[in-house]
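Right, one structure below, let's go through it.
All protein chains of the complex are present and in place, except for one that has been dropped.
For subunit A:
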Amino acid sequence: MAGKKIVCRCNDVTVEEVEALIDSGITDIEELKRLLRIGMGPCQGRTCIPIVLGILARKTGRKQEDIPLPRARVPTRPVRVEVIVGGADE
């Protein structure tokens, strides 16, 4: 769609959605993450989190480095289940 700017490719979240939520008063990145599912897809936020940090800093007048990053979850890259359980029940 023309003009649709995607922030999160895993969960198809747009810049407009992020901005609208910040405008509604949600400025905690852990809350933005959970309401929009940014950082919760298979890429674990590699693409979206830096962009959202930038938007959040611009809209709230904070410095980007003052905004804590959302807690990272293991694994940092997707791992196939059989890699983990391989020998466990063979």
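Here is the rule we go by: contacts are C-beta pairs under 8 Å (C-beta built on N, C-alpha and C of every residue); 3 or more make two chains touch, one makes a residue touch a chain; residues count from 1.
FYI, contacts and distances are computed from a predicted model.
Undergrad: Pick, from "Electron transfer flavoprotein subunit alpha/FixB family protein", "Sarcosine oxidase subunit beta", "Branched-chain amino acid ABC transporter permease" or "NADH dehydrogenase-like complex subunit N", the protein name that UniProt gives for the chain of this complex that is not shown.
TA: Looking only at the record, the undisplayed chain corresponds to "Sarcosine oxidase subunit beta".
Undergrad: What does the interface between subunit A and the hidden chain look like in terms of residue numbers?
TA: That gives, for subunit A, the contact residues 11, 26, 28, 30-31, 34-35, 37, 40-42, 44, 73-75, 78-82, 84-85, 88-89.
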